[in-house]
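Every protein chain but one is kept in place in this view of the complex.
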Amino acid sequence: MTVVVVVAAVMVAVAALLALVRIERGPSMLDRALGLDLLAATLVGAIAIEAAWNRRTETIPILVALSLVGFVGSVAIARFAAREPSRAERRAVDDRAAEDRAADDRAADDRPADDRAEEDR
Amino acid sequence: MTGAESEHARGGLGRVLAQWPALVGLTLVWVLLWGQLSWGNVVGGLLLAVLVVVAFPLPPIPSRGTFRPVPFAGLLGRFVTDLVVASFQVAWVAVRPGPQPQGAVVQVRLRNPDDVYLTTTAVLSTLVPGTMIVEAERDTGMLSVHVLDIEGSGGPDGVRRYLLDLEDRVLRSFAPRDVLARCAAQDGTEGTR
Partner (left out) sequence: MTEVEPGFWTTVADVVAGVSLLAGAFLTLAAAVGALRFDSLLARMHAITKPQVLGLVLLLLGLALRVRSWSAVAMLVLVVVFQLATAPVSAHLVSRAGFRTGKVDPDALVPNEMDPEARRD
């Protein structure tokens, strides 16, 4: 079991390092969100391996909380990133697809609230 | 979930009771979090569940689904094997030396754009071989999927066939009979798009 735990721990640790490299490199916020998601998963993995090694259960609630942190983080960043470009740029993209009602609807989901005051948020 | 009018007539309590699946689910989560089944946990979880349902009301889901255990078992089994296969495939693509595969975006129109089935199909397809939902259009039932390795997935048509098969499995597990009949009638016209 010692060998298994050591090998698994090393693999997860390397994964965490690679995730850090991805967070550092970017290039966009979304890539960093993705790296953070991965980092949270490697943390969960590391805690799970430690708990399996010592057969202990006290740390398991940490896993429950951590497993949700990555999700909340990437969703929050995805919502911010969707507003990064200027409004005019996005209008132009919207107009090109305007002949398709469905495409228009879809784009409207993320448009600022003044466009669709009655919906969303 | 019953008709919307009767819920209005029954007022607040009725609205809460109409969401009994959410109540049961939230209570179950609470009991699982505590890790043991006791009356205190169940009652406490139920109270919290009512609080959550009242404080964060959601629009009712207009679904008159059924549940068929045998097709559902098939769906579940296929999903688990697909998840394992997909994970090792993507892992192999990630670690193997050489050039990276050609990515692509494929569109597929599902036969039944009902919210519940569209969501289920989309969520499941993100976890199984080589596909990931980029856009989903509710009114047309159109899914845009990103494919990691388009050649390895049998080209755009292979991806479409896989997704329609997946939708078929979902519908056969949950959809009422008339929806199934309508989809069967559409087969060969819409389905091949």
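The first chain written gets the first letter, and so on, giving A and B; residue counts start at 1 in each chain.
The definition used in the following text is that contacts are C-beta pairs under 8 Å (C-beta built on N, C-alpha and C of every residue); 3 or more make two chains touch, one makes a residue touch a chain.
Given the structure is predicted, the values throughout are model-derived calculations rather than measurements.
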*For subunit A, which residues lie in contact with the unshown chain of the complex?*
1, 4-5, 7-9, 11-12, 14-19, 21-22, 28, 30-31, 33-35, 37-38, 41-42, 44-45, 48-49, 51-53, 55-57, 60-61, 63-64, 67-68, 70-71, 74-75, 77-79, 81-82, 84-85, 90, 93, 96-97, 100, 103, 107, 110
*Those residues of subunit B which, in the complete complex, touch the missing chain*: 29, 31-36, 83-84, 86-88, 90-95, 100, 102-107, 122-123, 126-127, 130, 132-136, 144, 146, 148, 150, 156, 193
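Here is the rule we use: only the chains that are shown with their structure count from here on.
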*Cα centroid separation between subunit A and subunit B, in whole Å?*
20
